[in-house]
Structures are given as C-alpha cells and as structure tokens.
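Note that one protein chain is taken out, while the other chains of the complex remain in position.
Just so it is clear, A, B and C label the chains in written order, and each chain counts residues from 1 on its own.
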Amino acid sequence: MARVTLVESINLALNRALADDPDVVLIGEDIGVNGGVFRATQGLQQRYGEWRVQDTPLAEGLIAGMSIGMAAQGLRVVAEIQFMGFMYPALDQIANHMARLRNRTRGRLTCPVVIRMPHGGGIHAPEHHSESLEVLFCHHAGLRVVCPSTPAAAYGLLLAAIRDPDPVIFLEPTRLYRMARQEVLDNGNALPLDRAQILREGDDVTLVTWGAMTHESLQAAQQLAQRKISCEVIDLTSLSPIDHDCILDSVAHTGRLVIVHEAARNAGLGAEIAATVAERALYDLLAPVERVTGYDTVMPYFGLEKAYIPGVDRIVDAVLRTLET
Amino acid sequence: MARVTLVESINLALNRALADDPDVVLIGEDIGVNGGVFRATQGLQQRYGEWRVQDTPLAEGLIAGMSIGMAAQGLRVVAEIQFMGFMYPALDQIANHMARLRNRTRGRLTCPVVIRMPHGGGIHAPEHHSESLEVLFCHHAGLRVVCPSTPAAAYGLLLAAIRDPDPVIFLEPTRLYRMARQEVLDNGNALPLDRAQILREGDDVTLVTWGAMTHESLQAAQQLAQRKISCEVIDLTSLSPIDHDCILDSVAHTGRLVIVHEAARNAGLGAEIAATVAERALYDLLAPVERVTGYDTVMPYFGLEKAYIPGVDRIVDAVLRTLET
Amino acid sequence: MKTVAQFAIGYEQLLDAGGRPTGELPAFAQDAGELTRMYRMMVLCRMFDAKAINLQRTGQLGTYAPCTGQEATHVGVGAAMRPEDVLFPVYREYGTQLWRGVTLTEILTYWAGDETGTNFAGPRQDFPWCVPIGSQAPHAAGAAMAFRIRGEPRCAVAYIGEGGTSQGAFYEAVNLAGARRLPTVFVIVNNGWAISVPASAQTGAETFAQKGIAGGVPGMQVDGNDVIGVRAVMEAALARARAGEGPTVIEALTYRLSDHTTADDASRYRPADELAAAWQREPLPRLRAYLAAQGHWDDTREQQLRAACAAEIDAAVKGYQSRPRPAVGAMFEHLFAHPPAALAEQREQATRYPPPAH
Partner (left out) sequence: MKTVAQFAIGYEQLLDAGGRPTGELPAFAQDAGELTRMYRMMVLCRMFDAKAINLQRTGQLGTYAPCTGQEATHVGVGAAMRPEDVLFPVYREYGTQLWRGVTLTEILTYWAGDETGTNFAGPRQDFPWCVPIGSQAPHAAGAAMAFRIRGEPRCAVAYIGEGGTSQGAFYEAVNLAGARRLPTVFVIVNNGWAISVPASAQTGAETFAQKGIAGGVPGMQVDGNDVIGVRAVMEAALARARAGEGPTVIEALTYRLSDHTTADDASRYRPADELAAAWQREPLPRLRAYLAAQGHWDDTREQQLRAACAAEIDAAVKGYQSRPRPAVGAMFEHLFAHPPAALAEQREQATRYPPPAH
C-alpha cells in the first residue's frame, strides 16, 4: 500500500482500468508523452500505446463529440478536459448528446464516457484555469457528477465512473492534487457512486461541502471544536445525484446547515441543497441556512483569488451565525 | 395603441431600436428575408437593409463570438438564437468573453449585446426546440437574464435590454408568442430591468414563476380563488439578478411559497429562490417551500411534453400542501 | 513566392439530367435488378414524403422534414454502404436509412414526437436523427476511431447539409479524421438552402467539397441527382477508407424541392424560377429514362411499382397509427442503466399527473 497524492491515485486508477479492460481508451490534450499538464496520465501512453492513450487535436467540443461515437461503439472513453474553464465548447455534446443518447434511443445506444477535469482555483494560474462550474453539469439529467476530495476516494470513484455504463463528469480538485498523501490500495476496488461521505461527525451544525473546500471546512470545524462547537462535515462527493438523505439525516440531528462551495453563489449547487432542506426538513431547522460561497463575480485573476475562495474565517463566522439563534 | 401578440411586440421593439439608433444591428439565422422562424424580425431586413439585419452562417458559437467583436466596436448587437437548445455552442463565448470583457479590461471594452432566444416547450416541436435552460445563464456573473411574459413587458424590457451597456440574455416564452394579445403603446419607453412583477395580489400563498408558466400559475390561482385560497402570483421577469426583495416581502405577508418553473428541478433557478428564503426569511415560513418544476429527465419528445411541463393540477396540489400545515 | 501545395476539386456525373450516360457506367449499373431496386427506393421515398406531409397537414403527425428532390443522393449513399458500416444522419435522409433497414413506421413514430421511433429494429448501431446541426460529425469520427482502434474494416458515414458545414463541429471532425486517417466519409448534401439562407450566403468557398482541404482530406463534387454517380463516388470513398487511406469529403449537388419542413414556407424566400429550374434536374425521371432506354422499364412497371409503394406506405401508416402510445413513465426509464433513487419518486409523481389526452 502506497502513500500517494490525489493526482497519483488518479493515475493508479487509470492504469488499472487500462490494464483490466481492453475497451478503455484515454483521450485528451497533452495526455500522451507529456502525461497531462498535471501528470495524471503520466507513463500511460508509453505503456498502452498511442491509440489507447491518445492526444487529440486541440478542440474540447471534438473531444466530447468523438467520445460519443467511440462509446456508442462500445469503447469506454476517459476524456480529459485540461481545465474546467475550457469545458464550454464540450457542453453542447455533453448536454445534447452524451446525456441523452440512451434515452433518445430507448436504450439502444449508450455513452459510457468519463470526462475528467480539474475543478477550482487557488493554484495561481491564469484566467479560465480556476473555474468551479459543477452546477452546469448537475442541472442536466442523464449525467452523474462526481468530485472526490481524497486520494482513496478518487481512486475508487474513478474506477466506478469508468465501469458505469453512463456518462460521468469527474471533477478533480486542482488545489488538492498534490496537497496531501494517503494510503491507497491499488486493488481495483470501486467505491459506490451516488453517496455522500461524512468526513467528521458532529452535533451542533452540519457543514456540507465538496472538492477542495473540504479542506477549509475541516479546518473551520477544527477551530470551532476548540470553542466547543461540534460540526458534522459532509463531503457531498456525488454532486449529481445528491445524496439528500445523508444531509437530511444530519440536519435532523444538528438542526443547523452551512453549505460551503467555491463556485459562485447565485444558482450554485448550494442552492439545491438549501432548497431541498427548506422543502423536506423545514421543521428540523433551528436557524436559517447559510451558504458560504464564491461571490457573484467572475473568478478573478489570481492576484485576488484568495479573496474569492471562501476562507476558514468566513466559514467559522457563518457557523457562529447559525448558533446565534 | 395596437393589440399585439408577444412576438409582434418583440418586432415592434426591434423596429423601434433600429429606427432610433444607427448602431443597432440584428444578426441571426433566418432573420432576414424570412423574418425569423417565429417572425420576430419580419420586415426588418427589408426596411433596414442587409447589413443591419443580417443572416449569419449557421453557427451559434460564431453568432455569440462575432457579437463580441461588433459590440466592443460600439455596435449594439441583438442576436437571435433560433431555439434555446441550440445555444450551447454559444455558451463558451457568452460565459468566457461576453460576460467578462468589461471586467477583464477594467471597463475598457464592453459588450452591449442582447441574445434573444425562445424559451420552453409546449409547441409540438422536435427535440431540442423546447428547452428551459435559463439557470445556465443565471449562474454566470456579468450577464443579465430577462424573461417577459406579456407583450407589454416584452416590448419595454427588450428596449431596456438593447439600451443597457452590458450583455442581456432575453428569453421569449415560445408558448406565449401568439397566445394572447395586449395593448402595447409603441412609444419607445423602456421598462426597468432587475424587477419582478406582481401579476396578482394575494394573502395565503406566494407563487413565484416566470415565462410561459405564468399562464398555468395564474390559472391555478384562479381555481384556488374559487376555494377561497388567495395566491399572490409573482412573475420573476428578471431571472438574474433576482428581485429577492419582492419575493421576501410577499413571503413575509403570506408565509408560504410555491415556486413554479418548467426547467428541470435539480439545480434549477427555483432552488436559488427557495435557498434565499431559507436563509433570509426562514421565520416567515409557515410551511415548507414547494417547487413545481419539470422533472429531472431530458425534455421528452413532444408526445410526452405535456406530462413534463407542470400543469395546473400540480400547482394547485402544491399550494394545497403548503396549506395543510 | 514558390508554390508549396496544390489542390483540385473534381466533379462527377455519370447520368446527365436526361438520363444519358456521360461515359462508361460502373459494374453495379450493369445489373438491372440493382438499378431497379434503387429506383424503387427513390419512388418509395417520394411517395412517402407526400404521405407524411399529408399526415402532418391533417394533424396526424408533427413537424416533418421532407426529402423530395434529394432521393438520388440518399439512395446512392445507402446502396454503397455495407450493413456493418454506421450511418450518422441528419434528419431527412430517409432513402439511406430505409435502404439500411429503418422502417417507414419508425420514421413516422419519430416525427410524431415519440422516442421509440429511434430505436431502430434494423441497423442497431446506426445513429438516430440529429437535430443540432453539425453535431453528428464528431460522432462519426469517433465511431471511425473505434473501428481504427479495433482494426475493423468498417466505415462511418456522416451526412451534413451545406448549411451545417458552417458549424465548427463539422470542421473539427474532418480535421480529426484527416489527422488520424480515420475511415469516415463526410457527405455534404448541398440542396441549395439552409432553411431560408442560400448556399451562396453560407460561405465564400467556391465549393463545399473544398472544406475537406482544411483537414487535409480530399474533397469532390458529384451530381447529387444522379444516383449512379453518387453510388460510384461513394463506393470509391468507402473503399479508400476501408483500405486505410483515410476520409473523403463528398459534396452532393442536389436541391430541396420542398419546404424546409412542414413548419416552413419556402415561397417567402425562394425564387419561383429557381425552383422550376430545379425540377428539370430532379433525380427520378433521369434514372427512369435510363432504365427505359435500356428496356428495363415501362409504364406498366411504373404503375405496379407505385401501387406496391402505396400499399407499403399504407401498411406503415397503419402500423404507425396503431402503435402503443408512450406511457408517462417512459421519460424516466432510459435515462440511466442504474437510475438514482430520486428518479423513482418523480416518476411516481408524473404518473399521478397524466397529461390531458389529445
């Protein structure tokens, strides 16, 4: 069992999938010799050849579109979009075809595609390299959206996503790629999709978050623990479908909910969580819901990105506000 | 003062804008000789010539992209996307450039562009002609999103959108294009952006809706009135920014909130409204919030579209549920 | 300045507008049975079109996209393909689809707003109709990539209208196919119009065939009303592709003799004389003239054929009209192989609120 970073665990899972199943094919920009700009695919083209680990021409719409043709032919395509801000040209194919082909043909043609992409900012990168656009995928039926926050989760969920017969958008928290190491057993075991994960149990307030913001949320929980405030921290992990039961159970216990995400607040995924609680657990709530999110601005150039990404202070204050009542 | 349909009021506003301001230019597919597939631009190319009312090559990404170059040069571009399902290839340009150019250049270059497109289903059209994708625009800072539901609102808001110095996504409820007539004074007066409109005052429940669903919502309110239940019906009109004050005032009065929209439920714009109420008006709520929405499926082919679009019954039942407590 | 690259676009026509061969005809055209089958399919399409338009006008069908005028292109392409090839149609290439085993009933069911129409019983791997213009081209390149990876001697055939060639997705697909020498044939159906926009306004390119050059893919034009010419160039392109020599772009010059769809009124924008002239070049009489000149056709056979087609169409319409209507639950059933739990609740709700019958 090796202690690996999140990006290394992705590499392990991709390697495992390629080794296990000859139908698995990787495509993307600079994923071949270069091993991807984050090195997620490092060494894989050398091992599996130029057709199974393939650099495409520079066109994200093409990457998504060709994936559909390949997948409908029975290949299991794992496509990389280099940065999330570049996924827009792919969205037409993802929303209008990938998410719909099974339904459109009443099950005749299917799209077992995983689209991997980095998610979020905080790495001092140029414009368009730090976006958090998960909600744009979540709103589309026919897609699963997954965002692991630990190496082990990344490994098991990526394998699950690749083996799933339907399209999965797989978001990789850029800031966490190399932040920490964890023991990951490369045993080919997939983790179940569609499930949230409780990262820390607590009694006073429920914190729901995902991706790199799990980091700040756990730090906030720790700070609050010193003030004898006990936070339950839920890593949503599956952004679509949302594991509402996990959240509702926790809110039934704590009575307070703070949602933390890096994406812009307006019509972000936090809204769906808050709305569901307002519908299904209104009477459990002891205090108004709080959302701690990116602002309704565009992600600023990196000089101000730390002012945009919710910090521990903002989370702590939001939790304290829910306890004022 | 003429009694006109919604699509005719759009035509009046476009004509007025072209007549008043030589910088106004219309672009789109089939908007010239053909006057647009819904006839919104009927007669305008004949009147203003082939350069000011221009058919583009068949490419929505291009339409959005060229709009940016034109607008940054000081033209006021009104672009038509033929159906909302075809807006995806334009989203890259809209999100990555149109919404950002002012901010990116610190105000040096701006994008006074209006992108018009039909919104919603119910017209027996083929696949991709009936989408409700407003939330994909709303999540992006730097855009305004407007959706009028009456001919008079369409006229005044379209003029406001064209005169606004920033990009506005202008959604036209397809099902209402010819449903009703209203007196519209073609006097060149714009209506204020950013405001919701109360279509019907009431005391027991607040219904928030927009676009074609105002129709079913008003019908539901009428049915409920017969049962002595008084609904306040708010036409959101400005989908981004949301006029939260209008909603919060109403909920403070009624204590109950039902949100009605045609778009899919998951991460739809209704979630933002419910979330904001759960944050800012929790103690006003006498009952859980209800959302009556399209299902989390893809918009079905038209044989089942009436099963997808929320009907009056579903709205009535949701209102009744809020009154059970 | 020295010249570093040169390109030429050729034009093929094997039967002229009067049905006269322009030279020696290819082998398949020596087979009267084969030509008759092709003629039969063209007539079936023409008659089906009329029926479908009629069904739409009488409220028995949704919006329908006719194929009248384009039958030679559609049938020529279909006849050149092998069953194991995969078709990526747009929305009006019924001749190709029918040749490959899609049924008239499936076509009607699709235009009635029912997804079951796309669940072809025949060519199981063929893609369904593709409404977002241009977006099918990358699917074809992707399928061809799969054939290439697996070393299968199969081809992907992507249709696109001349209007559709303005979409970047088309170009991206051509470029990929060219870069990787994928077994793909892109058939540009230049029918003169993209709804109300004439081909001349769509591009400054002298031909649509030359769009391939941007991707290093050879392009050529063919008289799209000459079914023998279309089939011949298509067979050659497929043979090249199967031999690993890469993709081809074929521009078929034909004409949309009908409205764009039943929701369109072409008289708003299309000059009447242009339409009249196009009727002079249309594909059916020319093949019929050739068959007759060869002694393989006469009025009796024509009447028999038309009666047989009418019967086939009637039977299909009956099948269409008596098909089971989709249940409300159908919209939830095929989204996922393993649907998330929440969907079951919504399905239950939808079933409680059935739509008003119509």
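The rule we apply is simple: a contact is a pair of C-beta atoms (placed from the backbone, for glycine too) under 8 Å apart; a residue touches a chain by one contact, two chains touch by 3 or more.
On a predicted model such as this, the values are computed, not experimentally measured, just so you know.
Novice: Of the chains you can see, which ones touch the chain that is left out?
Specialist: A, B, C
Novice: Using the document's definition of touch, tell me which of C:36, C:60 or C:203 contacts the absent chain.
Specialist: C:203
Novice: In the whole complex, not just what's shown, which of A:61, A:202 or A:270 touches the removed chain?
Specialist: Result: among the candidates, A:61 touches the missing chain.
Novice: Mind listing the chain A residues that contact the chain we can't see here?
Specialist: 29-30, 32-35, 37, 55, 57-59, 61-62, 85-86, 88-89, 124-129, 265, 295-298, 300-308, 311, 313-314
Novice: Since one chain isn't shown, list which residues of chain C touch it in the complete complex.
Specialist: Touching the missing chain: residues 1-12, 166-172, 175, 177-181, 201-207, 209-217, 220-221, 246.
Novice: Even though one chain is hidden, which residues of chain B still touch it in the full complex?
Specialist: Residues 25, 51-52, 56-57, 59, 61-62, 64-75, 92-93, 96-97, 102-110, 141-142, 144, 164-166, 194, 241, 244 of chain B touch the chain that is not shown.
By our rule, only the chains that are shown with their structure count from here on.
Novice: Going by the average position of its CA atoms, which chain sits the greatest distance from chain B?
Specialist: Measuring from the centre of chain B, the most distant chain centre belongs to C.
Novice: Nearest chain to the global Cα centroid?
Specialist: Given all protein C-alpha atoms shown, the central chain works out to be B.
Novice: Counting only Cα atoms for the centres, state how far chain A is from chain B in Å.
Specialist: 30
Novice: Can you work out the whole-Å distance between the CA centroids of chain A and chain C?
Specialist: Centre separation, chain A to chain C: 40 Å.
Novice: Taking the mean of the CA coordinates per chain, how far is chain B from chain C in Å?
Specialist: 36
Novice: Where does chain A touch two or more other chains at once, residue-wise?
Specialist: 61, 92, 96, 103-104, 141-142, 241
Novice: Scan chain C for residues touching two or more other chains and write them down.
Specialist: Where chain C meets two or more other chains at a single residue, that happens at 115, 132, 168-169, 330-331, 335, 342.
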